[in-house]
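What follows is an incomplete set of chains from the complex, kept in their original frame.
As written, the chains take the letters A, B and C, and residue 1 is the first residue of each chain.
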């Protein structure tokens, strides 16, 4: 359920509500909306739910309590009514402006990277994307330059004033991207790697979460919920196309998920443009 | 294969090539492009293909002969290099302008139809769409007003100066839509009803062909090819969304088929906007 | 709703119930189950439903009346509790025995057909399948021998004592298959060609209905419902594989639809074995 505090509720009142939630064995997550604090209450309530709802509703400073029937809580519009703006260093994503994130699939060498960075910066991109750790279908394909690639990406930030988004595939990778990059990308193949989601939920940097190849809307939002439930609220959703019977493009871009997400959730949707097959 | 006539080839030369094609037991389809006549040669050639190619290449007025390796011939860019413009009465579809086709799912009664027509005309639509014959999943659902509905649609054309596109589900329906409407719609469920495709291929009116729920790009173009091979070259392709695992919208709009069709084929792609599920 | 007559209800009582249904502007469909007559009531009831239910319940000979909440009525288990056995001449399909239907994709010539028939009869098949009318993706592919092919199939019946199932793609085709064959096949591409479904619903011969490439369970049963609502109760459902992202087989055989159909519906499910791709 969501406890919506009254406009002007004091910090002490917010704290009082959170203490009471904890005392019931539940977990409070709070968010300062434009003029309200909203507290999401998460945990096993079972039959106690109506009673809890009533008991929270009469606490000092509470405006109203509303039940949540959807499985996603922190990602829902009710928790966070206004649109979110996420900052990847200088770039503000979700404020209505268009952020272009561009770059090579993988960082191959210094020359390729610097030439590409030069070109995309000239073309108006403010974020460079490029993989140092690459999830390859075959174990024999090039797996990326690893930390060497990340160091090159960090140079790019200095040289071209581009923010860096790059993929992490495991905990060591998350630590490395936190050190050298600005935004941690979780790839489609890892969208339901729940251990990894929890780990980036504890990271300081924002997370770009790509939709899994066959992820439903609910699964996509709940993957974001995994990250947020660990404390990292800075999640950017990325529609990158789904797997269908169609073969004329590598993936089928599912444009209609954008309004669907916006209705249910405050999350931002960026889009991965897939190159049509040669 | 395609026989491309030289610019300025005479009618007699074109006729000569077509006669020769017929004499080989094959079928010629010709198309006047901006400054060339292109003749598509269709039929079983087997091992004769290289010899035929050479023998056609030396006929008077022939510029060059090119083999076709794709299964679609009349729908291919090679046959018809420039973009196509199809006229549904006053509306020119494919000339770079935006044509809005709007209207109710089905014609339910006179009042509903006239009110809707008034609204869509005011909003800038030049084509009204609305079903008199409705393909319903259940036999017990409303199946449309039939010819009565078509007559109402014909009144709309007079009253509001809107062109009428409406679905036909069988031969009798095609005849009726030819009489009362301006453009014959073939629905997604009938995209591979080959008997119906052949029948509308003999109709005078243009055809709006909706993509089947699980049709590949090739199947879609070959459905158009069925219509064109009967002589009706006025086919408008309509992407209306495909069936996938995703449930947040009734269909998954497959936007990426538009550039794919445009590369392979001259056909126009209109789009069916699907309303997201409540 | 279903009106279940008492065991031993008289013909006059059944007729009385049917007259009353007709008098309400609704349509009765009746079925003699092992020891009951069940009458399905179809039509627009709206808010009258509870009142109608009560008024039918008290008619002479009525045991009980049950509402139908599913969209399929004549195809539902409630209408026809026991399993169905459909006879294609000598072959009893659905009685627990295994019926093998085999044969060539299309009838190509007399020799090919007689050799194949000989082989499949020797191997234990009791039904020969083979196409005289072929739904081809391309208009330039062999479209079948038509009526000539049907005549050859009729010879096969005499010669080899095999029953004949063969596809019809339009009304003329249905008439021809009724004349020469024993069971009318409706192909996957025509599963929602509702005009054709209604037409075979008036045929005398049983219908083998193949599941559409992307048909849901409900759509499949409602396609059968279209046929049955016209009076032809002899429908055999055929799972032939669906279209998915998987490419290692031409279609993905969806075996789990068999128990799902059996639970909801009395219909028989035959299966189309798809040859894995070379």
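As a working rule, a contact is a pair of C-beta atoms (placed from the backbone, for glycine too) under 8 Å apart; a residue touches a chain by one contact, two chains touch by 3 or more.
All values derive from a computational prediction rather than experimental measurement.
Each chain in view is the same protein; 3 are placed here, and the whole complex, as held in this structure file, contains 4 copies.
Heads up, the rule we're going with is that only the chains that are shown with their structure count from here on.
In terms of the distance between Cα centroids, subunit B is separated most widely from A.
Chain B has the C-alpha centroid lying closest to the overall centroid of all protein C-alpha atoms shown.
Work out the mean CA point of subunit A and of subunit B, and you get 43 Å between them. Between subunit B and subunit C the centroid-to-centroid distance comes to 33 Å (mean Cα coordinates, whole Å).
Contact of a single residue of subunit B with at least two other chains is seen at positions 214.
Across the complex, subunit B meets subunit C through its residues 42-43, 71-73, 135-140, 169-170, 173, 189-190, 192-196, 198, 213-214, 218-219, 222, 225-226, 229, 243. Taken together, the subunit B residues at the contact with subunit A in this complex read 214, 216-217, 242, 244-249, 252-257, 259-260, 263, 274, 276. The residues of subunit A lying in touch with subunit C in their complex are 243-245.
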